[in-house]
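Each remark here refers to the structure printed beneath this line.
One protein chain is absent from this view; the other protein chains keep their places.
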Amino acid sequence: MPRRVGIIGVGWYGFRPSTPEVHFQGMMFESSHRAYADANVDPRKDVDVFVDCQEDLWEGIAITDEFAPEPIGGALRPTFTVSGDGLLGVAHAYMLIRSGLADVVAVEAHGKPSEIRTLQDVYYMAFDPLHVRPLPTGNPFFLAGLDAQAYMQRTGASREHLALVSAKNRTNGLKNERAPYSARLTVDDVLSAPYAVYPLTRYDIADFSDASVTVVLASEEAAKRFTDKVVWLDGIGFSTETGSGAVEWHAWGRMLSMRDAALMAYKLAGLAGSPSESFDLAEVEDRFSFMELLSLEELMLAKEGEAHRLLEQGHFNLGGPLPVNPSGGSLAMGVQLEATGLARLLEAVLQLRGEAGPHQVKGARKAVVATWRGVPTYTSAVAVLSAG
Amino acid sequence: MVTNLFVKDRVAIVGAGITTFMRRALETPRELAWEAARMALDQAGLTLKDVDCVVIGSAPDTFDGVHLKGEYLADGSGAIRKPMTRVYVGGGTGVFVPVSAWWHVASGLCKTVLAVGEEKMSPAHPHPQYVFRYIWDPIIHRPLEPNLIWIFAMEMRRYMAKCGAKKEDIALVSVKNKRNALDNPAAQVAANITVDDVLKSEVLVWPVQELDVSPVTDGAAALVITSENVARQVTDSPVWIEGVGFTLDNQHWENRELAFPRYLNYAARMAYRMAGIERPWKEIDVAEPYDPFDYKELHHIEGLMLARPCEAWKLLKEGYFNRDGELPTSPSGGLLGVGNPIAAAGVMKVAELFWQLRYEAGKRQVKRPVHRAVANAWGDLMQAGTVIVLGN
Amino acid sequence: MSWNKHGRLHDIITWPEKEEVDKYIYTPGLHGLELAKALMDGRILGMRCSDGKVYVPPKTFCPDYGQGVLVEVKGPWRLQYYTVVYEDLYGNRLEKPVVVGVIKPDDAVNGIIHIVNADPSKVYVGMELRPVFRPKEQRRGVITDIQYFEPA
Partner (left out) sequence: MSVTKLPGTKLSSKEMYSLPGLVESVPQAKYDFSAGPTISRFLQGLKEGKILGRKCPRCGRVYVPPRDYCEYCHVALTDWVEVPDTGTVHTAVVSYISVKRERLEKPEVIGVIRLDVPGYPPNGYEFAGLFHRLCVSPEEAMSDKVIGMKVRARWKPKEQRTGSILDIECFEPVR
């Protein structure tokens, strides 16, 4: 049996619309400091490799990995940066531990969107400079509008269903201290709002928040040395459907990268049966409301075109058979750029350790986490977790 | 740190591909990645269907002017409907891409990995070097309007002061590498030059002059890295990845001795320990130390423990590192001769060692028999060391 | 720093900075060069891949990694998917909503992304569109040589 990989510590700082009181490295130090305390490891002696997840133009620094090692305890130690979502960093940690190169790996990801004054222009810099960026589209989220329209056209999901997702998540968020954008929102509130990017109103688009999240992973033997509340990372998967230079090849209305990532993660977790019965909760992508429904279908937690019906029946509510985004998801917590995936992972780990607080899902033993890197990428990552 | 690492399934390089290195390319970045990756697959006798994971390396997005550049290079690097990540340790990325591909295979997650390094520096105007204005600490350093060559010049000056190396001693590296590059079809600035030419070239930031520096380059390079059983089916001369090592120091380069790269030394020890090498200066047959500047090759030879600190420039004078020397370094022609498309430069160096260890380097083939080789890349603010040890 | 943060905004310094070069100049690429010449001439190209499928716009290599063969794409063009942008990322309303569509020619398997010059109320999936080129002397061989698509 290959070495099992467990999560032995989590730490976070932020989840607020802005964090002017900390330098971005100070924020990284805060989250890693808490994660190492949670795992009771000494980063300078016990952690073998440090993985950081950030992107140059989110940070405003041209080789931003230079600033990674110091705050997370990786100075003069094996440290590297994965330019992608924090869950991709967790995939690297999984491989590092399975390969035997490391026993204990720390993964940090952060986002400080509040410091990006020209966020829209930075988003457009990720677009294909030849065929898409020059078009006067007005808002980079038009790509999400195209996918939302295509999804609704294919499955018959309606604007009311999107509104139901937004209302569910923003209300769930009221119970979560890390959810600055939560509100007692009703479907009618959403339906009465004008379209921002058809078919999405502003309620259907998650706002941004600053946060840093650090996760400490360890092999099974190493984990025993530090803690007894381990959450097992049974499976991890990640995939890219097409490049941002060839968005025209994308299957509109689908997120094939999440389907491929799910198949990879489920295979590693040995989930032979139909996955929908396997989980007690799911923390999935919802930076655009329709993405929660699409994610559930790509994760095979609902049959194709069925997610919005199950949603109507309350199947994904906090008390339902499969609570989805009990934390409030990105719609309530905000989007933390490359830390968004780790925000989902953090919430799932706390649930499986019974430490989620007011929005705790009783008796949660197994969870699935899924994230997409957002516009204009078609890259997703999926993790399968089980309580220790 | 795991020391006696038992890996049941060894990891091998089975193919390498490279584009010509150019000051300005017509191709877009994703097309450059495609050209290099397709050549690597052809050389290995494989097709994209055989690939199950992709690792991309590319340095500052501010060169190509495309944010989330890993996503932009994805389809060009063969990552359509495949697991793909972009790894990034500044200039050290080139060697780090095959290092990361190692644990993609060794973990059992992937059997065949395409490792692609790409860099297109020409889109940035007025000059690609202007991008390096943004690598510095935004508050403590940027107000001084620093440009990249300052930090290299300061390190070179410190090396010269501490080790007693003169500019004419150091210039021999540029002479050696640009001459080696004459036999490399990818070379951008191969030339027969003399030490005098170097000493008469335009002074940029004393002690760094024009011919001490590698050029700005557009280019891509790629490797196909597989598990042992795939390698056995694909080629009868696989090149094994026997050791990987990487270390990052803190970002305060102005708080450390610049004459010796301690971070690279730690990375080298990590890789040598994994490869079971105790006396690298004896057991390594050929090396590709990172040479964005001529003095840096000497600096890295000492960091890689291929020569004692401050001894490298003396051995250089005796021809110790020439292609027919005792320990040939940069037989490819290095960054100084072939070119420096940052993330692809390191992959080019690993590709060179792949060809050397298979005795396929043609006119560049070193004279002595070769069994074990080491390549390193360097990056960030004098802080990243990435090392790979290969064997045939 | 954990415990002695400054809460008082007076003590907090924010430092404005940027990460910009003067400008970027992107070369069109291998197929892009031919597409540029065609666009100057009022024509649109696609590429045929080894499986016979035609993709537009031409991207030099195909999803199956082989090199595409350039072909002309004549249409007719149909609106495959669309969205309407009413406000920018910061929530500011645009003066005029922008209709953006995935516009697929019958003689290709995928559509290009472009602007649809029509009132949002009159736009529907499947409607036929035609490209409207800028006057010849204003063309530079770039995607915006097509000013927009309008109902055919």
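All chains are identified by letter, namely A, B and C, in their written order; residue positions are counted from 1 within each chain.
As a working rule, contacts are C-beta pairs under 8 Å (C-beta built on N, C-alpha and C of every residue); 3 or more make two chains touch, one makes a residue touch a chain.
Treat the numbers as computed from the prediction; the structure is a model and nothing was measured.
Within the whole complex, touches from the chain that is not shown fall on A, B, C. Only one residue in the set A:23, A:154 or A:202 touches the chain that does not appear here, and it is A:23.
In the complete complex, the residue from A:133, A:250, A:308 or A:373 that touches the missing chain is A:133. The hidden chain makes contact, of the residues B:12, B:25, B:336 or B:353, with B:25.
Residue-level contact of chain A with the missing chain is found at 19-26, 29, 32-33, 36, 42-44, 57, 60, 69-71, 73, 75, 112, 115-118, 121-122, 125, 129-130, 133-134. Residues 16, 18-27, 32, 35-36, 38-39, 43, 65, 122, 126-127, 129-130, 133, 138-141, 143-147, 149-150, 153-155, 157-158, 161, 185-186, 203-208, 219, 250, 252-258, 260, 262, 355, 360-362 of chain B touch the missing chain (whole complex, contact as defined above).
The chain not shown here touches chain C at positions 1-6, 11-28, 30, 32-33, 35-37, 39-40, 140-142.
The criterion applied here is as follows: only the chains that are shown with their structure count from here on.
With respect to chain C, maximal separation of chain centres occurs for B (centres as means of Cα atoms). Averaged C-alpha coordinates put the centre of chain B at 36 Å from the centre of chain C.
The set of chain A residues touching two or more other chains comprises 56-57, 60-62, 123, 129-130, 242, 245-246, 249.
Counting partner chains per residue, chain B shows two or more touched chains at residues 28, 30, 62, 65, 75-76, 80, 131, 134, 138. Of all residues in chain C, those touching chain A in their complex are 1-2, 5-7, 9, 12, 14, 16-19, 24, 26, 28-29, 32, 55-57, 59, 63, 80-91, 94, 98, 100-102, 110-115, 120, 125, 142-144. Residues 15, 17, 19, 21-30, 32-33, 59-61, 63-65 of chain C touch chain B in their complex. Of all residues in chain A, those touching chain C in their complex are 20-22, 26, 29-30, 33, 56-57, 60-62, 115, 117, 119-120, 123, 129-132, 134-142, 145-146, 148-150, 153, 194-199, 202, 242, 245-249, 252-253.
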